[in-house]
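The structure's right below; bear with me while I get my questions together.
Only a portion of the chains appears, each positioned as in the full assembly.
Should a chain be cited, it is by its letter among A, B and C, assigned in written order, with residues numbered from 1 in that chain.
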Amino acid sequence: MNILVLNGPNLNLLGDRDKDTYGTNKLSDIESGLRKSYPAFDFRFLQSNHEGALIDAIHEARHGNIDGLIANWGGFTHTSVAIRDALELLAIPKVEVHLSNIHGREEFRETSITGKMMNGIITGFGAYSYHLGVEAVKHLRQRG
Amino acid sequence: MNILVLNGPNLNLLGDRDKDTYGTNKLSDIESGLRKSYPAFDFRFLQSNHEGALIDAIHEARHGNIDGLIANWGGFTHTSVAIRDALELLAIPKVEVHLSNIHGREEFRETSITGKMMNGIITGFGAYSYHLGVEAVKHLRQRG
Amino acid sequence: MNILVLNGPNLNLLGDRDKDTYGTNKLSDIESGLRKSYPAFDFRFLQSNHEGALIDAIHEARHGNIDGLIANWGGFTHTSVAIRDALELLAIPKVEVHLSNIHGREEFRETSITGKMMNGIITGFGAYSYHLGVEAVKHLRQRG
């Protein structure tokens, strides 16, 4: 199974960032963790601080043989109508993940503009949210 | 591992209810599915349409040897300060699950009052949200 | 015809309560009045101050041979998402009644969360609202 994993702004600094909230995993740790846990899967990782680059990547996913999308949109989760519109056009299973519980932080983080166009959201389990995301994509594909 | 699974109002009718939104699983199907998938685990299930009964159950979980809570608060998710306060006192791993994506429905369902006091939330994967909930509880216990 | 009449919190005190707003009928007067006016009908009355008990009663109405529901949700009208969700699952004619005109009182009483899932609402005619409710249920059944 081919899974695209998109990470939005500032997630390249994971592990450096506020350790109480996000833990000490680096993004590369998450990547290697996923590859190790799911050796039969083909993961494509992209992190960008550029909203446009993420939209481009969503568009490309429509034509590659991608079976599912796992995405952590970072700060764009709460502001980007453009990512939302891009997601509306992507018909594969789409799972939004967040490291911290977005319902337990500042009020403006409780609204997920992007999440309205995802199949579901997994929020609050640190790096493990990505693993649950893979399980969710697997389930969505089986359910067809 | 002992896991308490609490279900709030109307979830006893699962399977009857709006099939487009919630699928055709009955609550008993979810229960037997969990037991089958995790034969080594001890699950205690409680469904109630009574807010007070759910609060009582949260309180009791503090003294039984419960290792984790998986809860779908149904309509109380968006209205119950009392359940929120009860959860604040419960120190075990707590995972909120929803069958449908609460960010993709009516606006009033986007706010989770209870979710602020949970470790994380899994929303939008139908009955499979509960399975992901078990995985999340396992992870939270290991991480300690 | 079998009609279920549900009354929510504080309606057991009807007649005692603010007489300017609600009149001097007791709930038992309303019950006997309905039985007298519609001798061929079978009425089942339930009043409860417990939200959960009302939800349970809505659920049971799905399996008994109930032809219509008349309900005065009292204070739950403006707060209960859980009753709203229960009503969504009940396919028989459903008529919400209020003794006083909910549009002529405090602003928070103008929103009916439950009413969105009822066929219609009759508000402002005192105990007679229940009689109009029976007429409305009769009409809804005939119209099929």
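Here is the rule we go by: a contact is a pair of C-beta atoms (placed from the backbone, for glycine too) under 8 Å apart; a residue touches a chain by one contact, two chains touch by 3 or more.
Given the structure is predicted, the values throughout are model-derived calculations rather than measurements.
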| item | value |
| --- | --- |
| Subunit number of the complete homomer, 3 shown here | 12 |
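Heads up, the rule we're going with is that only the chains that are shown with their structure count from here on.
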| item | value |
| --- | --- |
| Arrangement of touching chains [line / ring / star / complete / other] | line |
| Same-site or different-site touching of chain A by its copy chain B, using the half cut | same |
| Core chain by centroid distance, with centroids computed from Cα atoms only | B |
| Length of the line joining the C-alpha centres of chain A and chain C, rounded to whole Å | 47 |
| Centre-to-centre distance between chain C and chain B (centres being mean Cα positions), rounded to whole Å | 31 |
| Approximate Å spacing (C-alpha centroids) for the pair chain A, chain B | 23 |
| Junction residues of chain B - those touching two or more other chains | none |
| Chain C contact footprint on chain B (complex, rising order) | 8-10, 12-13, 16-18, 48-53, 74-76, 78-79, 108 |
| Contact set on chain C toward chain B in their complex | 50-53, 55-56, 59, 62, 79-86, 88-89 |
| For the chain B and chain A complex, residues of the former touching the latter | 101, 103-104, 110-112, 115-126, 128-129, 131-132, 135-136, 139-140, 143 |
